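Note that one protein chain of the assembly has been removed; the remaining protein chains are unaltered in position.
So that you can tell them apart, the chains are marked A, B and C in the order they are listed, and the count of residues begins at 1 in each.
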Amino acid sequence: MNGDHRGIDTAPSFPGIAARAAETDATGRIPLQNWKELTDSGYLRLFHSPDIGGTGADGPTQAAAMEALARACAGTFWAATVSALLCAKLISTYGDTREHARLLRPLLSGERLATFAVVEKTAGSDSGTFRTTVRPAGPAGSDFVITGEKSRIANSPAADLAVVLARREKLPGDDGPDWCLAFVDLRQPRVQRYAIPHMGLRGMSWGGIVFDDAHVAAADVVPVPIEELAEGMAWGWLFIAFAAIGIAESALAASVRHARQRVSFGRPLAHMEGVQAQLAESHAQIDAARLLAHRVTCERAAGRSARDLIGMLKIYATEMAVGVAARAVQIHGAAGVTSGHEVERLYRDAQMNVIGGFASNRLREQVAEGLGLGPAVYRAFDWVTPSGLGRDPVGLDGLVHAAGDGA
Amino acid sequence: MNGDHRGIDTAPSFPGIAARAAETDATGRIPLQNWKELTDSGYLRLFHSPDIGGTGADGPTQAAAMEALARACAGTFWAATVSALLCAKLISTYGDTREHARLLRPLLSGERLATFAVVEKTAGSDSGTFRTTVRPAGPAGSDFVITGEKSRIANSPAADLAVVLARREKLPGDDGPDWCLAFVDLRQPRVQRYAIPHMGLRGMSWGGIVFDDAHVAAADVVPVPIEELAEGMAWGWLFIAFAAIGIAESALAASVRHARQRVSFGRPLAHMEGVQAQLAESHAQIDAARLLAHRVTCERAAGRSARDLIGMLKIYATEMAVGVAARAVQIHGAAGVTSGHEVERLYRDAQMNVIGGFASNRLREQVAEGLGLGPAVYRAFDWVTPSGLGRDPVGLDGLVHAAGDGA
Amino acid sequence: MLSHTLANGAADADGGGLSLVEWARELAGRVVRPTAAERDRDRRWDQGIFAELSGARSGPGLAGPLVPRALGGGGLSATRTCALLEGLGDGGRDPGLALAVGVHAVLATVLLRAFGNPRQQRRYLPRMASGEWVGAVSLRQTQGAAHASTVTARPAAAGLGGWVLSGELDLVAGAPVAHHFLVIAAHDDGSRTAFVVDRTTPGLLINDVGPVAMRTCPWGQVMLDGCVVPEDAVLSTVGGAADEVEPLLAALDWVFLSAPWLGVMRALTRDAIADAREHHLFGRPVVHAQSARFTLADQAAQCELASGLLYRAAGQFDGGGRPSREDAAAARLFVAAAARAVTEGAARLPGALGTTGDHLIERAHRDALFFAETGGGTEVLRPVIAASLLGIG
Partner (left out) sequence: MLSHTLANGAADADGGGLSLVEWARELAGRVVRPTAAERDRDRRWDQGIFAELSGARSGPGLAGPLVPRALGGGGLSATRTCALLEGLGDGGRDPGLALAVGVHAVLATVLLRAFGNPRQQRRYLPRMASGEWVGAVSLRQTQGAAHASTVTARPAAAGLGGWVLSGELDLVAGAPVAHHFLVIAAHDDGSRTAFVVDRTTPGLLINDVGPVAMRTCPWGQVMLDGCVVPEDAVLSTVGGAADEVEPLLAALDWVFLSAPWLGVMRALTRDAIADAREHHLFGRPVVHAQSARFTLADQAAQCELASGLLYRAAGQFDGGGRPSREDAAAARLFVAAAARAVTEGAARLPGALGTTGDHLIERAHRDALFFAETGGGTEVLRPVIAASLLGIG
């Protein structure tokens, strides 16, 4: 879009994946060629150090690669990045890079796909309601079993491996964390999956996993204090922000193309101030998100947390992309709501990012806490009535009138 | 939602249509029971005077009925109202109520469905680009034939009758208008139709009609100066505004229900100020649109134009509904992007109204003209460069530096 | 079409508001507008203008439209009063003065009409309706106890009867020129009572302190240093403010103090249309620019949308109907946002912010921010509306 895509020249580009994006959306499956293109491009290895099979790309390169793939096909980007970035980071951060090399290697080579199973059916991202539990398989053995259901999870119908947030059934004397990450092989009989059709990002599979005393090796149960997980989950916020930015860039590029081609009422769209205003606002907003996204990617690549900044980015970028996609629909008119048109797909895709990971407003509360406002405090909403605003007012003639005794 | 639905008690309600709304969206077809329910309710006759088979309902009743049907199922509302309100008004306004009673009767009884075919493939709502033409069928006969293609038209794949905006091939000495409305029977061999899949309002069929010298009776070609048509087309803006209002009301009602049921992080959503803020804003905005919609329906029912007000309403209501639906998705979280969920459907439906009829920004130009600003004036966008803002600035060291001769 | 729409969107249920808007606009254009910018600059209240508005010959006085005719008032409906205030805002182009008029003519008089006993009504209402006595109210006290009470009421020394009021109130609109004040005070048990406190009450002191905005409204801070008031200063029942006075006071603020802003929005929109025809950018009239046309179309729409909510809420006070707090709050929420949107839209048009003219845009921009915070602002209005929707709170 402009000359500021630093590092983009050395980043992979994904022409085939982009060309198949409409088909990927329509069929609801990521074509095999996409996976080959991803593997060949080196994308899956960019985010990790060489000791676990990565190529240790620098921040600008990681950022440019995510941006490019998200622009090519947001559904493919989600599927690949949940696995190769988010899940691999969770395993390498909270697990043991030596022990779990056997899990990481196939994720980075593209042979296997991972899913991060957090949310359950009851209440979205509120871990207090989660019931999935890991417990020892038997009195003697060292292995574990996992039981519970995770739902509305990216990649879960298609994945080979799940990184599962679960409760630990603790034996007396165990004063470790109440929670663990369990790395669960999904290709086993006691695991059932189901797919859930979804509005956007349709290439990516989405759905639920039911664990019915499924087997987990002892080495693959990693106790983690739940507070510490936020650090790893911020990788998720980061890539979702890039998904939004890529969608917005594609929507703007389509709008610019359309504005240059289309003539309406004798006026080329490109020459109309109202269209120019929409393009300019979209451009400035995308750039604001991009610059922050590149900045925090560099922070994180350098080993710093930048968690609050990533939270701010995720909120802004995802809501911005919805606005940019809506403007693109408006510029395209009826074509923009026709199934199969790029802009129609982008409009559906954009909203998914606002909800995915942590929804914007949930994240705003976390950012506020990071600003020093303290944790969210709940008090029942019961203050309107005592404050004198809980009743409809009497009329102009007051109680007299209300009592039917006209003044 | 509140006690202000004046007249709604006497207006039809559509419980069956509402119950089938998800199915209507999923199958992309309006169930036969919906048509029966519509016919039985008297909805199709409300908007017209008794002399053409209507029941001549007053403004409040018309408004309440449109609002109720749009809330029940926006796709069904569109299909029914394009036919029974918009097309029937066009026929009765520009045609001859006696001659065309044969066309109006089946539309108001629900036996036949009409479509208003304006837009062509080239350039949306710009009539300057339209090519569809009506000409005499032969040198002697009094009948006509019509040729051309209309596309992205509501109801067109399913309709029996089309009200077509077409050019008139004029014989020497004919100084009548260049345009006409042709009432074309679509159940004839020289008419081909095709359906176009679309993002929202999926129950309603949408697509194109190809006329290949299709027959039109002489009495069904009505010459009309194109400027005068805006008055009739404003019926379209009006019902689309009601579609938006109904969608927004359904989205808000779903949000209120969800907020009362859902507990997240130990806090019932209903008790959280951020959720309350979203509900309150949606409520106030919906009410603002509703009150204006009821006002202009009464104006129109009383025979006044109110066209500029209807333009303002259409712009506001349709964009407002997109915002309300987006808030509903946010409140529902992942459920709100799951296919088959009411809110997911409403989110897709809402955007259609912004584009349908006249797109918001096109309509803004018309409203501006009504404000006394004169018609839109086109001038090529060529003023940035002469004004001194068309070049990138030199650096801090000016031309010297730019020439490579460092200061 | 335009001028009709912009001027008369305020359809009046009882059929007379239409001309009343125009009448008040003409009056205010003559009496208020010429000095509005100057009084704003000097932070000045002009009692002569208030007298002229109160004693208008050709139509109802603006000091007591809702006071019954038998008590010397205009005996207007709430809808027609709303139209009067809309016209005042439109013609006067002075949000501060219109606020002062609205606080006196609606908030202060209606509380006495609705809750005053016959003695109180006879004492206060005729002189308020004529504009002789000004009634003042603190805008901190029009949102119930959303903010903690700053005035306490304790029984006067045994046997004397009456009450002792102590505390302070700021943002009192009308204070420097008021004859009496509406004061809501908290008892030790947390319940609250409304009082009418005369300016001459010993211990009552007025400081000349006001907000940055609404500079043409006479502002003051009222200090109550152990003011002893008689039993007859109580408005309605002791301890009953939360159920009686407070809900009405809030709704009156939400609705009637919004009405002048509808007028200001219409004035800004008319100005913007005229300016856009005059100014040029990049060598062409601003009015040819699509983005300017969009802005103007949206401004006109905001006026009509706001008008609908406002007159619905006002109309609910008429015909013995019981007003809805939800609809009153929705009207305020929307009008406050619309006033901001219209001001900003007008300011965005090239050439809008110059060094000449009466600077209505700049004054309205400043005052609209303040207006949006009074009546509780979004943080009070939204929960009130949500409480109704959700059936909790």
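Rule of thumb we're sticking to: contacts are C-beta pairs under 8 Å (C-beta built on N, C-alpha and C of every residue); 3 or more make two chains touch, one makes a residue touch a chain.
Nothing here was measured: the structure is a model prediction, and the numbers come from that model.
The missing chain, though absent from the view, touches A, B, C when the full complex is examined.
Only one residue from A:Ala19, A:Ala195, A:Ala218 or A:Leu291 touches the chain missing from this view: A:Leu291. Considering the full assembly, A:Ala277 is the residue among A:Ala22, A:Ala101, A:Ala137 or A:Ala277 that touches the omitted chain. Touching residues on chain C toward the chain that is not drawn are 146-148, 170-171, 209-213, 221, 280-283, 286, 289, 291-292, 340, 344, 347-355, 359, 362, 365-366, 369-370, 372-373, 377-380, 382-383. In the full complex, chain B makes contact with the omitted chain through residues 272-277, 381-399, 401-402, 406-407. Residues of chain A in contact with the chain left out of this view: 1-4, 256, 259-260, 270-271, 273, 275-277, 279-281, 283-285, 287-289, 291-292, 295, 308-309, 311-313, 315-316, 361, 364-365, 367-368, 370-374, 376-377, 379, 383-384, 387.
Assume only the chains that are shown with their structure count from here on.
Chain B has the C-alpha centroid lying closest to the overall centroid of all protein C-alpha atoms shown. The chain with its Cα centroid farthest from the Cα centroid of chain C is A.
One simple way to say how far apart two chains are is to compare their mean CA positions; for chain B and chain C this gives 40 Å.
Shared contact sites, meaning residues of chain B that touch two or more other chains, fall at 270-271, 276, 361, 364, 376, 379. For chain C, residues touching at least two other chains, in rising order: 290, 293-294, 324, 383-384, 387, 390, 392.
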